[in-house]
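One structure is given below, represented as structure tokens, and several questions about it will come after.
Note that this complex is displayed minus one protein chain, with the remaining chains in position.
And now, subunit A:
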Amino acid sequence: MSTQDQAPYVASCPECDVDLQTDAPNEIIEFHRRHYRVTGHEAEFEYAQLDLDEDVTSDGLKDVVWQLQEQYENGVPIGVVAAVMSDRGLSIGETLDEIHEVRMTGGLYEPQDDHLGAF
């Protein structure tokens, strides 16, 4: 893949040595899903330059979404949520699993595809 200036979001697969650099955090999630679909490997954040008005102080997934949703019009992109959670030690796959779990309890919803709001 061509070299370029560091993009704000970079993810890679440790097993395949492929990476994705993008400005759109949800592209990282798409990349993760596609890569997992064909390899069973989990891509991980290499780098995420979150451009937030306010720092996230909470730790739990739901609280993170709660805190972030002020800063987004119509839901927090799950790529951003995954980036924040990866700072807290959760892999992308773990974050996606947890999003699913919390959504099933009704604590989170999707105002648009792959964007989250919290109750």
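Simple rule for what comes next: contacts are C-beta pairs under 8 Å (C-beta built on N, C-alpha and C of every residue); 3 or more make two chains touch, one makes a residue touch a chain; residues count from 1.
What we mean here is this: contacts and distances are computed from a predicted model.
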Listed names "Rieske (2Fe-2S) iron-sulphur domain protein", "Aspartate carbamoyltransferase regulatory chain", "Aminotransferase" or "Lysine biosynthesis protein LysX", with the criterion being the UniProt name of the chain not displayed: "Rieske (2Fe-2S) iron-sulphur domain protein"
Touch list for subunit A against the chain that is not drawn: 1-2, 13, 16-18, 20, 31, 34-41
